[in-house]
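The other protein chains are all here in position, but one chain of the complex has been omitted.
Chain IDs A and B follow the sequence of writing; residue 1 opens each chain.
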Amino acid sequence: MKATTEHLTFKVPTRMDFINITPEIERLVKKSGIQEGLCLVNAMHITASVFINDDESGLHQDYKDWLEELAPHDPERYRHNRTGEDNGDAHHKRQIMGREVVVAVTKGKLDFGPWEQIFYGEFDGRRPKRVLVKVIGE
Amino acid sequence: MKATTEHLTFKVPTRMDFINITPEIERLVKKSGIQEGLCLVNAMHITASVFINDDESGLHQDYKDWLEELAPHDPERYRHNRTGEDNGDAHHKRQIMGREVVVAVTKGKLDFGPWEQIFYGEFDGRRPKRVLVKVIGE
Partner (left out) sequence: MKATTEHLTFKVPTRMDFINITPEIERLVKKSGIQEGLCLVNAMHITASVFINDDESGLHQDYKDWLEELAPHDPERYRHNRTGEDNGDAHHKRQIMGREVVVAVTKGKLDFGPWEQIFYGEFDGRRPKRVLVKVIGE
């Protein structure tokens, strides 16, 4: 069994945004040399997500509006913000969108359906944050 | 290390429904011959889910009502639908229910608690869509 570990760093200039990281994950899978296995991609920060969906700007704006409805950025609303933070909402948005994805690696490539793309979801940006990419297999 | 890759296809006659796919996943795990490892089961389409919960019809109707409250099928509501689609809601429902499950394989079987069952969750049906099953281990 082989295993490789890589990190990606993102500094998103706004509080909330989604970045298509599929090309970078494809590159890391190729670099690993693994033909058959699993690829774990996870946010290493607890106010960010990694998720798979469509690369369509209208949908991304829909997600932002919806997450803002479900967990508004209203600093007064969250007990968590009494610790001096203002990102209570981001911890909630991340639970809706998820921490990680696990993707099959088949014949050396991410084994994807027609529209699947991997996104880094940032909910408390404006500082560098990391994503972990672990590939295991043979 | 061994790895097997299989695909299942579902054509759900309605827009939204849940199908218990546990027997098919059990069959594929057995077919793989893998005794100890991990089994990834994921929707290959971004308007569908794979999730684990109870096989109880009342609960499934509760989920449908709840998802409809959280992300109504109202085509006017979503920017995504300006692309010509009418499935903006399905992309949101799928984020609540998740894309994938990872299940332990122990002594050649899915290592499940007493009520765990795997479901394919369809949110934009009436056409064939695929699920990926990847088993790795020894």
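As a convention for this text, contacts are C-beta pairs under 8 Å (C-beta built on N, C-alpha and C of every residue); 3 or more make two chains touch, one makes a residue touch a chain.
Since the model is a prediction, treat every value here as computed from it, not as a measurement.
*Asks:* What is the set of subunit B residues that contact the non-displayed chain in the whole complex?
*Replies:* Against the missing chain, subunit B presents residues 1, 36-38, 51-54, 56, 58-59, 61-63, 66, 70, 96-98, 101-104, 106, 111-116, 136-138.
*Asks:* Please give every residue of subunit A in contact with the chain that is not shown.
*Replies:* 1, 3, 5, 38, 40, 42-46, 70-71, 78-83, 88, 91-92, 94-96, 98-100, 102, 130, 132, 134, 136
By definition in this document, only the chains that are shown with their structure count from here on.
*Asks:* So the centre of each chain is just the mean of its C-alpha atoms; given that, what is the distance between subunit A and subunit B in Å?
*Replies:* 20
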